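Sending over a structure as structure tokens; questions will come in a sec.
Of the protein chains in this complex, all but one are displayed in their positions.
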Amino acid sequence: MLKPLGDRIIIEVVEVEEKTAFGIVLPDSAKEKPQEGKVVAVGTGFLTDGGQVVPLNVKSGDNIIFSKYSGTEVKYEGKDYLILRESDVLAIVE
Amino acid sequence: MLKPLGDRIIIEVVEVEEKTAFGIVLPDSAKEKPQEGKVVAVGTGFLTDGGQVVPLNVKSGDNIIFSKYSGTEVKYEGKDYLILRESDVLAIVE
Amino acid sequence: MLKPLGDRIIIEVVEVEEKTAFGIVLPDSAKEKPQEGKVVAVGTGFLTDGGQVVPLNVKSGDNIIFSKYSGTEVKYEGKDYLILRESDVLAIVE
Amino acid sequence: MLKPLGDRIIIEVVEVEEKTAFGIVLPDSAKEKPQEGKVVAVGTGFLTDGGQVVPLNVKSGDNIIFSKYSGTEVKYEGKDYLILRESDVLAIVE
Amino acid sequence: MLKPLGDRIIIEVVEVEEKTAFGIVLPDSAKEKPQEGKVVAVGTGFLTDGGQVVPLNVKSGDNIIFSKYSGTEVKYEGKDYLILRESDVLAIVE
Amino acid sequence: MLKPLGDRIIIEVVEVEEKTAFGIVLPDSAKEKPQEGKVVAVGTGFLTDGGQVVPLNVKSGDNIIFSKYSGTEVKYEGKDYLILRESDVLAIVE
Partner (left out) sequence: MLKPLGDRIIIEVVEVEEKTAFGIVLPDSAKEKPQEGKVVAVGTGFLTDGGQVVPLNVKSGDNIIFSKYSGTEVKYEGKDYLILRESDVLAIVE
């Protein structure tokens, strides 16, 4: 199991199929929107300048939208994950 | 539903028709002013360096003026939204 | 009405006619001095790192001098305003 | 009257005549030293990160040495002033 | 023995053999993933702005994933180590 | 008298004659070492983010080593001085 540190979270990226109004699938270079993911693990919290740990707002199982190009890709036991900081999470999809 | 994190807010952009004194609609490149939007969701607040959460001043339903080029565009259930930080909000229109 | 957020203020710019010693009005590119404005609305205050709100020193009705090129131009109900942060205000004219 | 904000001060610049050992007045481009000024107004103090106002050390009437190229030139009622932050003041001349 | 200071940790890098789906070993330039390591020593903790020491979350013996290109290589008694800051650690492998 | 502000100090630069092993005086461009000076005046102290004044460690009469290229040259009553921040002082020579 991967246990993220501090304010980091681990997600599985959800591939969103991109179709135009006429149902045509757009090639990759035409997609510029944020991406969706499912949270699989969260760190213990954000360490403030004052040395306090503030628990994260995101929890395992949450579906999130995050800024494209943020985070680091990790392969673990044959699966791809992305490790983000919680500040890269734009919104939770409820 | 999209739930923004921290000091982030989600808005629907309001298209402002731009006319000159003679009623001529300006093309896009001639518009350089901030934009207007309607707030549809707000985060729980701004996290200070000291680990304190300060509630946002903006609330759902507010009409706001924000700095052009700020925020991230998100498409959710067929509609376009913009996710901003509250610090990108210049003023509330009352 | 426009209500600025936090440490922002809204001003009407006061056009200062610029004359040389011989009374000749200078063209725009020859003017490099700070500008004057009249405050029409102020935010609730400056949010410190510690999460405290410090009220602004500038109030509605004040005439101020501000750094040129600071702030964002806003058009509202046919009038032009400038939204500044209080830190862009150099001095109050009393 | 001009009332500077926060940690700003307003000074009148004192022109220091620059002579070489042989009494030749140097042209402007050959002068690279800090400048002298007389303080005519001071702000209420420096606002710390914690929201505290710390009174300035400089007071009206002080002769100071300041870093060249700092501050903003202001013309007010026909006279030229310079608005500096107190941190641009290098030393007080006593 | 090497004793890292503050929020630094010392690790032995674990070489991960990189194979494609067909079992072909990839050359170095084709690998762009974070790396794995085993922690051999940890510092006393992270010094906050307030002068407090916060103990590290990583401990000797932990297997970690860290950002490629972070840290400084050190040779000590014939062995290669990498000295990282704990903030370069992405996750602990459990 | 020049009275430096805050964490600033005023020094007289001590010219160190630079000789090679064979006693040859090196020209200026060949010298790249820090410089020595004698402290002639010190400010009231360093202002912390919290608004506290921390007295300086350096005092009048101290011989110091400082980073070359730091500080501002000042001419006062015919003598040359250098105004530094205490953080530019590398060490006191005792």
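Order of writing sets the chain letters: A, B, C, D, E and F. Residues in each chain are counted from 1.
Simple rule for what comes next: a residue touches a chain if its C-beta (ideal position, glycine included) is under 8 Å from a C-beta of that chain, and two chains touch if they have at least 3 such contacts.
Since this is a predicted model, take the numbers as computed values, not measurements.
Using the definition of touch stated at the top, determine which of F:2, F:39 or F:58 touches the missing chain.
Among F:2, F:39 or F:58, only F:58 touches the chain that is not shown.
Quickly run down the residues of chain F that touch the omitted chain.
33-34, 46, 48-50, 52, 54, 57-58, 65, 67, 86-87, 89-94
So that we can see where the missing chain sits, which residues of chain E does it touch?
Contacting residues on chain E, toward the hidden partner: 1-6, 8, 10, 41, 44, 47, 49-51, 72-76, 83.
Quick note on the criterion: only the chains that are shown with their structure count from here on.
What's the overlap between the neighbours of chain C and those of chain F?
Shared contacts of chain C and chain F: D.
In this assembly, which chains make contact with chain B and also with chain E?
A
Turning chain A onto chain F with a C-alpha fit: angle in degrees, nearest 5?
155
What whole-number Å value describes the gap between the mean CA coordinates of chain B and chain C?
Once rounded, the distance between the two centres reads 23 Å.
Averaging only over C-alpha atoms, locate the centres of chain A and chain C and give their separation in whole Å.
Inter-chain centre distance comes to 41 Å.
Please output the residue numbers of chain C that touch at least 2 other chains, ranges allowed.
As it turns out, chain C has residues touching two or more other chains at 48-50.
Looking only at which chains touch which, which shape fits best: line, ring, star, complete or other?
Shape = line; chains linked end to end, path left open.
What chain pairs are in touch here?
Pairs satisfying the touch definition: A-B, A-E, B-C, C-D, D-F.
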